[in-house]
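All protein chains of the complex are present and in place, except for one that has been dropped.
All chains are identified by letter, namely A, B, C, D and E, in their written order; residue positions are counted from 1 within each chain.
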Amino acid sequence: MISILFLLASFFLLPITSHASVPDFCVADLNAAQTPSGYPCKNPKTVTVDDFVFSFLNNRGNPQKQFNVSISPAFVGQFPGTNGLGLSAARLEMDVGGAVPIHTHSGASEMIMVVSGHITAGFISNNNTVFVTKLSEGKVMIFPQGLLHFQVNTGEGKATAFVAFSSSDPGLQVLDLALFGNNLDSSLVGKTTLLNIAQIKQLKAVFGGTE
Amino acid sequence: MISILFLLASFFLLPITSHASVPDFCVADLNAAQTPSGYPCKNPKTVTVDDFVFSFLNNRGNPQKQFNVSISPAFVGQFPGTNGLGLSAARLEMDVGGAVPIHTHSGASEMIMVVSGHITAGFISNNNTVFVTKLSEGKVMIFPQGLLHFQVNTGEGKATAFVAFSSSDPGLQVLDLALFGNNLDSSLVGKTTLLNIAQIKQLKAVFGGTE
Amino acid sequence: MISILFLLASFFLLPITSHASVPDFCVADLNAAQTPSGYPCKNPKTVTVDDFVFSFLNNRGNPQKQFNVSISPAFVGQFPGTNGLGLSAARLEMDVGGAVPIHTHSGASEMIMVVSGHITAGFISNNNTVFVTKLSEGKVMIFPQGLLHFQVNTGEGKATAFVAFSSSDPGLQVLDLALFGNNLDSSLVGKTTLLNIAQIKQLKAVFGGTE
Amino acid sequence: MISILFLLASFFLLPITSHASVPDFCVADLNAAQTPSGYPCKNPKTVTVDDFVFSFLNNRGNPQKQFNVSISPAFVGQFPGTNGLGLSAARLEMDVGGAVPIHTHSGASEMIMVVSGHITAGFISNNNTVFVTKLSEGKVMIFPQGLLHFQVNTGEGKATAFVAFSSSDPGLQVLDLALFGNNLDSSLVGKTTLLNIAQIKQLKAVFGGTE
Amino acid sequence: MISILFLLASFFLLPITSHASVPDFCVADLNAAQTPSGYPCKNPKTVTVDDFVFSFLNNRGNPQKQFNVSISPAFVGQFPGTNGLGLSAARLEMDVGGAVPIHTHSGASEMIMVVSGHITAGFISNNNTVFVTKLSEGKVMIFPQGLLHFQVNTGEGKATAFVAFSSSDPGLQVLDLALFGNNLDSSLVGKTTLLNIAQIKQLKAVFGGTE
Partner (left out) sequence: MISILFLLASFFLLPITSHASVPDFCVADLNAAQTPSGYPCKNPKTVTVDDFVFSFLNNRGNPQKQFNVSISPAFVGQFPGTNGLGLSAARLEMDVGGAVPIHTHSGASEMIMVVSGHITAGFISNNNTVFVTKLSEGKVMIFPQGLLHFQVNTGEGKATAFVAFSSSDPGLQVLDLALFGNNLDSSLVGKTTLLNIAQIKQLKAVFGGTE
């Protein structure tokens, strides 16, 4: 009996071993040029379990304790194993009063999962309705793709959350940086937002914008 | 010879006639509930060529001549034949100094085709770079999905343009309306944009926002 | 100046108010028949922020404390706001020695984010390689779509994790239930797995299978 | 030991039983209106194995033995279990000299698998290159989506083939029927094909076209 | 206050600057091999606004004034900024009596927007129905993906139109060139279209076909 089973086993092992192109995963080769579907795949023979694991503790993206907020992204650029799998992550640590400025992700919906603390979060829909609520531990909120949204720590202590995205590369457009953090002409900003020029120039000074 | 051909013809006519579900088109039944892929299809037997045609001249969406701008959308809600086909349109008429406020489309890339006049158009990328240029007749510009963009008539006469979108329902989020045209709390706006409260309240008054 | 701005505001408010079909979200109407793209959308006028929020604390899906494990799903069936957005969630609570049996999700990749404790997690690729590691707080692991994977609490205390999926309805096929929890003929199980009949019958007794 | 296992089993059985919306399949409800993603799903409780099985022997779509050809489609309209799964089928029986007229499928690529006989098959690419070859038993050929293609029995006996499509509803546009089998004005046909009017009128007579 | 704002600004500038892979756009590197999702992306650092702009006036693809027709494509090959964005364009200039021969686009739906003149346009559906109408300035018509369609200038003056496609690379198969502009054997053409051999040979002479 065993010998028969062994032959059967070798039968299935053969084609699998020789079939190098099975796309069950495609760890990003970050040195290659991207395509519209993501990065080319790293050679599968060099892939290890570490390609599928990311540690937020070793990769505190932007700990700015003076602002009570730290955002650590685990997008494909930081976590190449997500390439092609339609998921990525971030970790949010907010001290009292911390805020994530209003922003959009052009390429993904977002889901926040609160680990601790109290976070007031919201988004604005296309028909201009505000969906805002206060989240506590164990609560999850979803923000549809491409819509303006924000999070503010409105609790009395620190807040921590995991964030998931429906793309390995969700994109991020922070409103203030888009308007005030570059060389976009102040008069164009004014004409297309109706913000007054003094306000524009003040925030350009804050965010490093020129003109 | 002819009789043989005739039999062949009837052979192919039969299955086609009986196969009612060919999805070469799916004109929207706007009275039915949408799905994530679009509207359910209108009964194909009631579809006519008019379902595939839209007239901007008969559907001037928003002619606001005092502002020198008129935007006429031909999204699936106005042009049900686009349902499921990954395209929709708009027509833009801008008098001197007219402007389309900064906005995003969460569900589509956009392409503007200038018919007449001079339009300064631009978008801001995720890495905060401004791509702006002045377009004239016969020029086309593309705005990637979900990014902030705008158009301003910077010519000395009227400007007209056709706009195409990569979805039958691209969505539209006008920045000013999202921030100032609803009941989003002014302190939340301030905290997540750093705009000063006076500016926020002034624009809330303009755009009908409360709180 | 203000009156001009006010007119501009009303210009943009008009089309948006009348355009009822913008698909920035599509909260599931769970009483309607699904389609291949998800559920039909609930009437947008009845949507509230609660449709976009889920509380794991109020929805402990399957707390089986005697097994040191509790899995709470927040798929579209429990969390209708995820419909069409390409994301869903689950929360995992594992006491010492707890295990999530080996399983697949046919419709989604999965990402686990460890909140506390130590979890040994792994998956098996198409070329039969095992990718297994021990995760602790702040670590994230991704499991590609459709592959067998598992999680075991190998720490000395309780483990808690959030899980995200790249679909609002990822599907779940637990190996033991598929093989032993139904009326699949024991001889077919044996012939297609090479498990011995005694083992099959023992587990059929455990998982409620017949024949 | 068994009692512990039994508890574990009931743990997993519970959520699965209550989770009615898992979209591992979506058998078409052909009486409901289609959507761009396919038909709404039949109630899963009424689905049986027969929904996933189609018999070409019981469904000889178009046996026209006088023309040595018979095409039996198993698209979603005939085989509702394919709905949403991205596959459908057809069976081809061709006697000596039989031919499938040149045609396109707007919604799917096609793959022919020859069971018996000799079939000359080909397609024309966008850059106007002809890819044509003679296929025999055990050979497979693929025809890219939307391109003109044809099959002719060029063997000395009957030919049989299975055909697979990359959509549950591939669509079918037979060139001769599109040009000559309807009320398309003969002068428009002539102007847009350069065929002479006599030829057009002859084939209109054959295929039942008018005008 | 300003210093605090400035710190916040630098917080968000950091991760964005270091995150080189955000796929908000992917301008085609036309020298690299295509993939099924499009071309690899040009190095984002070398992208300028000109990559997102195309001028039909500088790129008159095929001005054949003796035929009263000129078609200028702005597909990804001519307009690399469209890569991955699901849109491309063309401009059509037709003098009196000009015609666009019947053709298909295997990879995109098409939308024509008439700028001036009168164009009779139509398509044939899978169930062999003709949808044809006469379009004038400001009218838009949509042609579903993969179906045969045509445009004829039936006005008394010149006609101009913009065309948009739902893909950066829609493909183009002109019926006459596919049948008569290559080495496809005349007897195969006859057998699969029922056109008579004399007609086939006449058009082969016209379109440069052989055999």
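By our rule, contacts are C-beta pairs under 8 Å (C-beta built on N, C-alpha and C of every residue); 3 or more make two chains touch, one makes a residue touch a chain.
Computed from a predicted model, the values in this text were never measured in an experiment.
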Touched by the hidden chain, restricted to displayed chains: A, C, D, E
Residue of D:N43, D:N127 or D:S187 touching the missing chain in the full complex: D:N127
Touch residues of chain E, complete complex, unshown partner: 30, 32-39, 61-62, 64, 66-67, 69, 71, 73, 75-77, 101, 106-107, 169, 171-174, 176-177, 181, 203, 205-208
Residues of chain C in contact with the chain not shown: 99-102, 104-107, 120, 122, 124, 126, 128-130, 132, 144-148, 150, 152, 171-173, 175-179, 181-185, 188-189, 191-196, 199, 202-203, 206
Touching residues (missing chain, whole complex) on chain D: 5, 8, 13, 16-17, 19, 22, 24-25, 44, 48-50, 52-57, 74, 79, 81-82, 85-87, 89, 91, 108-111, 113, 115, 122-123, 125-128, 131-133, 135, 137-147, 162, 164-166, 194
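Everything below uses one rule, namely that only the chains that are shown with their structure count from here on.
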Fewest touching-chain hops separating chain A from chain D: 2
Label of the chain whose CA centroid is most distant from the centroid of chain D: A
Repeat of interface A-E, chosen from A-B, B-C or A-C - more than half of residue-number contact pairs shared: B-C
Inter-chain centre distance, chain D versus chain E - centres from mean C-alpha coordinates, in Å: 27
Interchain centroid distance [CA atoms averaged], chain B/chain D, Å: 34
Inter-centroid spacing, chain E versus chain B (mean Cα positions, whole Å): 19
For chain C, residues contacting two or more additional chains: 5, 8, 13, 16, 19, 22, 24, 32, 35-39
Chain-to-chain touches, reported pairwise for every pair that qualifies: A-B, A-C, A-E, B-C, B-D, B-E, C-D, D-E
